[in-house]
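Every protein chain except one is present and positioned as in the full complex.
By letter and in written order, the chains are A and B; residue numbering begins at 1 in each of them.
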Amino acid sequence: MADPVITTIEIILIIPVALILGVLFLFLFRKLNARFQWRVGPVIRMYSDLAPLIGKTRIWQPLYDILKLFGKDTIITDVAHRRLFMYSPYFSLLFAIAAAFFIPFPGMELLSSVPYSLVIASYLIISSILFTILGPVASGSPWGAIGARREVELFLVSELSFVLSIFSIALSSGTLVISEIADRGWSAPSILLSLTSGLLLFVAMLGKLHIKPFDMPEAEAEIVAGPYTEYSGKLLGIYFLSKTFLTYVLVALFIALILPPVSTSIFWLPAWAVAATALVFLLTVVQVLNPRYRINNALYWYVKVVIPVGLVSFIIAFFIRVVV
Amino acid sequence: MSIPAKILKQVLSRYSSPMTLKYPSGVDPSKKYSQIPEGLRGVPERDAEKCVGCRACFMVCSGRATRIIDLGDKRTISIFLFRCTYCAHCQESCPEEALKMTSKFEFTIGEREDKGAYVDTDLEMLRCKSCNTAFLPKKMEKRVFERLQEKMNPLVKEVVLSDYKKLEGYCPECRRARSTNFDTHTKKWLWLEVK
Partner (left out) sequence: MIFRADPDLVQFVREEIAPEGSEFKPLRENRVAVKVDLGLLDKLADRFVHKYGARLIHATAVDLDVLGFEVVHIYDFSKTKERLVVLLEASMSKEDPVVPSIAKVTWQASWAEREMMELLGIRFLGTPDYRHQFLPYEWPNPVEGGVSGGQMPGLGEEIDVKPSPQEMWIPLGISPKQAYSTLIPIGPYHPGVIEGQIVYVKVEGEEVVSADIKTGFHHRGIQKLIERRGYSKGVFTSERVCGICSAAHGLAYVTAVENLYESEIPDRAAYIRTLLVELNRAHSHLLWIGVVADVIGWKTGFMITWGLRERVMDIIESITGNRVNYGIWRIGGVSRDVSNELALKASAALKGLKDECSKLLLLVADHPVVKSRLVGVGPLSYSEAFEGGAVGPVARASNWKIDVRVDNPPHAMYDQKVISWQVITDDHCDTYGRTLVRVKELLVSLEIIMQCLDYLAKTSGEIRVKQKVIPVNSEGVGLNEAPRGELTYFMRASEYDQNLPQAIRIRTPSYRNNAIIPKMLVGSNLADVPVIMGSTDQCLACTDRVEIIDAKVETKKSILWDELVALSRKRRGREF
């Protein structure tokens, strides 16, 4: 553990960095989504005849959407459990920001060298998502109930994929500390391990970020808005903000675990940016090509694909640990 | 996994040329409104020289947008654009071909009483010689007379013209009141068979 003062500065610094990077990732997601659909998307450089009226760029559009929500009315239903309904978004945001402290960023080690930091980070991610289940249940609307139920089913299964992937990597390096995992070297079997665990972690990200084909909790054609139906105004803004942070956390975790040396020192920053862009591009491609699964199909598919690949991944990890 | 790959190829085909068109230039940036076709049914426009005030457009208007306002010496035919359905029925039924549908489609106004929401034409009316009510637009009387002369059968032309001189300038009520005094030839069309 490094100097406490530097760590404290890094912790304070990571919050705006995570926010900005999360916003940029969401912007890239939307822009690529639009281009695949033959549309334009939020523009990077505004047309010259409109620029004096409405600004030069639309890169910060996801942030504008969140700020717009803060300015709207917050309506709370009569039958809701008031406290749980109102505090859930804040807890969700808190845990998402806390999870960002445990994941290294090029140049900043933060708290990732704390013992068991991998387990702590994954628990914080789980808690953040847990509060997107509790809040809607407390709202008292049938749409929220169905959305929360679907979220629970999806969540239990995406956790399987997540856990198989991170623990196979932890097994291969013999440690549960993220900074040591991010520092490990390369060898032929470890590239293979990166592939299989990377696939599993990618699939887990699809489930956690509600990317098609696994966005059935938020299916607006079927259950209005799912868990977020009764949320409006600043509470919904806080949920979106926590989703922004969660995006950053999952992308950074992916890079830290699957592409080992990239998260360590500041000279790797361009590579980190390229890797993050490529990851967002892959997520968009999967989103664009697939409709939404029904919940029982999703479970079935997970069981058919996730468990075999997870077993293979564990075998490779075991091999690396014992032999290498 | 070849089907998603094929879909991806089709989806990426317009990656750099999206279907969104800029407004108002459209596909051709040098010309304004380049994607509007020629025959677009926009705001109707009436040629004030040709219009005779026959009210045919008022009778066939399917959205009840055309109104006739007779006030004093003036007849105003006014189309209220927010009721118009742009069906071009008035263009079809105008006997003088005075109405044309232009391609104009932008006519937002700021207030309800703005004149931009109306397409107005004013016509002068003829007053009756005896009772002084305004009953016919002057242009219509002239035009009807021209058409009578074009289409009249030469056998009865003289008689018709002399009768017309006697009736000229009286409104229908006064004509009915004076019908026994006019000394006109009734049932002129039967003459054609006799002769």
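Quick note on the criterion: contacts are C-beta pairs under 8 Å (C-beta built on N, C-alpha and C of every residue); 3 or more make two chains touch, one makes a residue touch a chain.
Quick caveat, the model's predicted, so the values are computed rather than measured.
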Subject >> Interface partners of the hidden chain - shown chains only, full complex considered >> reply: A, B
Subject >> Residue among A:57, A:187 or A:297 that touches the chain left out of view >> reply: A:297
**OP:** Could you tell me which of A:55, A:115, A:142 or A:174 touches the chain that is not displayed?
**Re:** A:142
Subject >> Missing-chain contacts mapped onto chain A >> reply: 36-39, 78-79, 81, 137-138, 140-142, 145-146, 212-213, 215-216, 219-224, 288-297
Original post:
Touching the missing chain, which residues of chain B?
Top reply: 3-4, 6-7, 10-11, 14, 19, 35, 37-41, 60, 62-63, 85-89, 92, 101
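What we mean here is this: only the chains that are shown with their structure count from here on.
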Original post:
How far is the middle of chain A from the middle of chain B, if each middle is the mean of its Cα atoms, in Å?
Top reply: 64
**OP:** Give every residue of chain A touching chain B within the complex, in rising order.
**Re:** 34-40, 47, 285, 288-290
Original post:
Which chain B residues qualify as touching chain A in the complex?
Top reply: 4, 7-8, 11-12, 14-16, 18-20, 22
